[in-house]
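The other protein chains are all here in position, but one chain of the complex has been omitted.
Lettered A, B and C in written order, each chain numbered from 1.
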Amino acid sequence: MARAVAILKRRENVAPGHYLLELSCPEIARSAEPGQFVHLRVGDGTDPLLRRPFSVMLTRPSAGEVQVLVRTVGRGTELIADHEVGTRYDLLGPLGHGWRLPEATENVMLVAGGVGVAPLIFLADHLRTAEPKPYVRAIFGGATEDALACWTEFASRCEEFTAVTEDGTAGETGMATDVLASEIERDRPDRVYACGPDAMLVVVAGICRQAEVAMQASMEQWMGCGVGACLGCAIPAAGGGYVRVCTEGPVFAAEEIDWERMTPR
Amino acid sequence: MARAVAILKRRENVAPGHYLLELSCPEIARSAEPGQFVHLRVGDGTDPLLRRPFSVMLTRPSAGEVQVLVRTVGRGTELIADHEVGTRYDLLGPLGHGWRLPEATENVMLVAGGVGVAPLIFLADHLRTAEPKPYVRAIFGGATEDALACWTEFASRCEEFTAVTEDGTAGETGMATDVLASEIERDRPDRVYACGPDAMLVVVAGICRQAEVAMQASMEQWMGCGVGACLGCAIPAAGGGYVRVCTEGPVFAAEEIDWERMTPR
Amino acid sequence: MTGSSPDLSVEIAGIRMKNPVMSASGTLGYGTEYEPYLDLSALGAMVTKAVTLEPREGNRPPRVRETPAGMLNAIGLQNPGAEAFIEEKLPEMRRFGVPVIANISGRSIEEFATLAEMLSVEGVDGLEVNISCPNVEEEGMYFGVDCELTGELTAAVVAATELPVIVKLSPNVTDICAIARAATEAGADALSLVNTLVGMSIDVEARRPHLGNITGGLSGPAIRPVAVRMVWEVAREVDIPIIGMGGIMAAGHALEFILAGATAVAVGTANFVEPATMQQVIDGLASYCRRHGVSRITELVGALEID
Partner (left out) sequence: MTGSSPDLSVEIAGIRMKNPVMSASGTLGYGTEYEPYLDLSALGAMVTKAVTLEPREGNRPPRVRETPAGMLNAIGLQNPGAEAFIEEKLPEMRRFGVPVIANISGRSIEEFATLAEMLSVEGVDGLEVNISCPNVEEEGMYFGVDCELTGELTAAVVAATELPVIVKLSPNVTDICAIARAATEAGADALSLVNTLVGMSIDVEARRPHLGNITGGLSGPAIRPVAVRMVWEVAREVDIPIIGMGGIMAAGHALEFILAGATAVAVGTANFVEPATMQQVIDGLASYCRRHGVSRITELVGALEID
């Protein structure tokens, strides 16, 4: 947890509205753990004003390199999409608590929705070299093919991989959560790791509770400080009150969250 | 008076804190008259928010080219100083009323202070091809050599040229206004054209009134709209009330302005 | 317009507008200044710069200054006065064939009433009573922050004219709803909100205020959250139409005001930044309606969902 300067080495438009940033940032590359994020300042003015949080997708410590996958949804991400190679970013990180790793021999399931794939790619990459190695299955869902950015990076790091789109433009047709349910039927995993839209995570949490499968989820919330000071990134905690996505999270055990109150209005 | 898109073809750091922009903008190149300005939007966001006014320094109608000299004084100009070749600017112009040209055979004096040289270079360039040609003398003053950006472009377009700096780092030592006074002594011009800091213009106006030399000045004021609608760019008018720099000006005959009230607080 | 295009027309106190987008007072001059950049005949309505009884010189310069995502202005109601307005400016504004609303500002209730009478002429479609101009001492501000005075002033203007009376409120108050109620109960046909927030900025090198008037009115995107909040609060208190304004730069911003309860919106500072803003907002509203299957823009007024 410190501040760092990252220099944009490469920017690739990996899918419509999705940009893969290759950043040179030795500190983060060395210290980031799967599931952690960086809080990045876009520009040096007031538009945008606040930093923007992005999960670390991959690191190459030896090369001092960090990869981040950015989906354009507004002002900040659209500016990033236009940045030239050589752009310098001021960022805070690595921030938050990442995935708690499985017992070695476990059979784990990774469930990604859209750009939520980023922290799961990092996890899958990490698990590849775990000793002895857990068996890793993955489900990657999106509205259309366009939402499955970096799916090869994801698939190539898992033993089994299922892509699913709502419109059937890629992989199976349907929702990631449907696939999860049938996969649990077929071969119950010991643990589920999920990241994606709240709506998806709520359903995944429901399925896992039912099937009594341990689950961790990487959550999102609009952020102020990113370091635990402003209490802006609160989400409902199990048993009442709130937890901070930036500090207690972004990765939480399913039991820590009040999924009832998480349900999108 | 219309809107145009200008594309940055070349950006040269002609002096410390001074940038010469070569813009491709056929409409402005064709229609701009000496003393007119363009109202340029820096970026497409809210930082900065308002457009920034800049005088046209030179045009090459055939090439559809416009030159602007920018001195960095704040947010907008500093952003401009960093813009890459190829940057597209949205601008309004040419705006305002330019220099009223002299009777052909006149003996005219151009007095420039710092970046105020821009509209006078355009005027000098214009007078070069006037038929029959007026005799053009010029004085270019600044605090130091660094403030005499584009002096060669200026000098090369005048019959006589005197540079003057307060610290003597270039040309004579002193103020442009001192040189003007002695030049009027030596050989009284029929008309003086001046652009520079308010403090300088006030003194020039005083000298010209004394010596009964006709004078025109290009004035500055913070602007809102740039087109006459907001009444934001007011400066004191002779006989009371105010005139709009963006519409009645930026070039005014000395008699139109209340130099008393112009005197910097 | 094809059959499928949504109906953007709205009515504010009897003033029919083909769309809800108007110019904010003091930001479009008298229209002509923007002719080269914008088809003014496409607007829902045009609002004039404040008109006063006598001509006004306005404040000493500098009069405008940029601030973060906003600007301060202290123009000081510079205008040629009611007579000159009617003779010289009004005919110019009529040319565009859209409703013209005269923004009036007076020093006393009597002056407001006299102005209202004078401006009740052919070609003026409504009056916007500027009880909140923050730039001239002892004037607008004085009325707009007090319920009683707001009521008296409104009643006096309503009595002096047959025209629809729109009262423009100041955001520089503790309880905007109380002022809104006072104006409504006194007979206002509609409300405009908000005017500018009183602000100030300083040149720290010179140790002087940037504005010749020391303080000025803050406008632009910076104040939008405050303006939207006030429209939302007032819309739930009164049942006369509201014209919302404050930092509108795009259709999405206009929609914030409409969803919060505004029947129409006005664009001010954005005109200086992008002269085509009002056209862009009109087009953006139409496409939003299409995208969301909204056949009448009026369906969106106050349609904010709260649980």
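We take it that a residue touches a chain if its C-beta (ideal position, glycine included) is under 8 Å from a C-beta of that chain, and two chains touch if they have at least 3 such contacts.
Because the structure is a prediction, the values reported are computed rather than measured.
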Q: Taking the complete complex into account, tell me which visible chains touch the one left out.
A: A, B, C
Q. Of the listed residues C:164, C:199, C:241 or C:275, which contacts the missing chain in the full complex?
A. C:199
Q.
Which candidate, C:9, C:67, C:120 or C:279, sits in contact with the chain we can't see?
A. C:67
Q: For subunit C, enumerate the residues touching the unshown chain of the complex.
A: 67-70, 72, 145, 172-175, 197-202, 204, 206-209, 214-215, 218, 220-226, 228-229, 232, 247, 252, 255-256, 259-260, 288, 303-306
Q.
For subunit A, which positions touch the chain that isn't shown here?
A. 1-3, 41, 46-51, 90, 92, 221-236, 240-242, 247, 261, 265
Q | subunit B residues touching the omitted chain (full complex) | A | 46-47, 265
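To be clear about the criterion, only the chains that are shown with their structure count from here on.
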Q | Centroid-based (C-alpha) most distant chain relative to subunit A | A | B
Q) When the C-alpha atoms of subunit B and subunit C are each averaged to a single point, how far apart are the two points in Å? A) 36
Q.
Report the inter-centroid distance (CA atoms only) between subunit A and subunit C in whole Å.
A. 46
Q. Which whole number of Å gives the spacing of the CA centres of subunit A and subunit B?
A. 55
Q.
For subunit C, give me the residues that contact two or more of the other chains.
A. 68-69
**Q.** subunit B, residues touching no fewer than two other chains
**A.** 46-47
